[in-house]
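Here is the structure we will look at, set down as structure tokens.
One protein chain is absent from this view; the other protein chains keep their places.
Chain naming follows the written order as A and B, and within any one chain the residues start at number 1.
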């Protein structure tokens, strides 16, 4: 924590996507629950462009369910590391706007994150490349008049705009040692190598996405596996037991429940041509476990 | 009106967001009722980029209710002044396409507006920085073949594209002295300091947004207020009387009707965790009045 200034350097020198590029525009992404019918998102973009017209703004999503911090954190986690080094990710899903919750700037070796301190950046805080978090206190980087209801426009957009002009990150406010982190970011593994996780997101097709990632899965497999033998994962959710993983949706019979790793490296439970959430009758937060059986 | 050429200068020299910037890209915004499922919006963007690839295009909204000019004008009013000086705002909600309604270029000291002459730019016409409006007559700035149904592509997109290349605004056509303005842009105040306004927009949560802005409100308050006393505003809509303003949604009890100034400085009537439009049973155009009582 004490060396934050040294470690910040890569950003200040400009950690951009292409070597040798003289002036690529800094990318800023936006993730909100504002919808796209009203003017709110465009106003945030206007504020940022007014501060620095040489940016490139990319929408991640604006249809996060209202106030669903966990959903926002999961979507952001699936997207942020695909962007160029130095990208500024702005996330505004903010049920606490108008209260005294803090605004924060969270920094990893590769990215900046700007938004409320409510857990929306939980996955950045768990990123092995995580550096530090600062509280947004310097009002010089806010709009002149900060409303009680639209910090996206009045605080987070201008902070991102100034950050993109290479303002030093330490100017934005003091280090925060206890940024809020959601409880269920990572699944746990017990001493037997059994993984205890939960459903963290249900997509529009009813697929159940869990907090069990490939990393912990392989670790559990390794712990149980013997040399030449292969392990079979046994997945439990509600009253259902799924034996083995499918590589494709098509490997599981229609109407049956299957499990695979989805394109964002998460264990996902699905029903081919069906709706797993309805079939299994579970909601977000439902427990999911994986144990490994040594095949004969 | 006679000095329009002198007053245009700030734009021709490039009134951009950042001082000292050599070549920032001009921002063009888009506001339509075309939806985002079909190709229409992207075609307008293609036409503009084909004329000038060095622009930045920002969507304000494309889900304005079909042909709802007033809704478009209100959304644009809430957004346009947050963009960098020199931004070109293109608005295409155009029930009269194919008829002989004019296309116009409206200019304020800070912004350009391109679209049909049907009231969509009413708030720019009322802007204290309003300069002038020209009719789009110079067909050199249109696509070669102008269809009867898609002036967004054939007229407004190419005009915005050429404007962004620093073509002098007076080349686009002659001055228009009577651009169409909607009737209810501003609320009225009578000699007693009572404000007579109306509902001009209902958002997706059922909140009732009025044409009563902070400016006229404070003026009314001042007229009635006495030195050390404070005034209490009394708001009437339908059969309902609301006494006093809330600073936050939370100050009003659930199920009760409250009033506050929203993030775009408009008097808004709401029901916490409810739908004001349904509770009060009013539609767009419903009259709203505010009188000020001197508190004892």
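Of note:
Going forward, a residue touches a chain if its C-beta (ideal position, glycine included) is under 8 Å from a C-beta of that chain, and two chains touch if they have at least 3 such contacts.
Bear in mind that the values here come from a model prediction, so they are computed numbers and not experimental data.
The omitted chain makes contact with just one of the residues B:42, B:192, B:214 or B:281: B:42.
The missing chain lies against chain B, touching residues 35-39, 42-43, 45-47, 49-54, 57, 98, 147-150, 153. Interface residues of chain A with the unshown chain, by the touch rule above, are 16-18, 21, 24-25, 27, 29, 36, 56, 58-63, 75-76, 78-79, 82-85, 87, 203-204, 247-250, 262-264.
Definition applied: only the chains that are shown with their structure count from here on.
Chain geometry summary: the mean Cα position of chain A and that of chain B are 35 Å apart.
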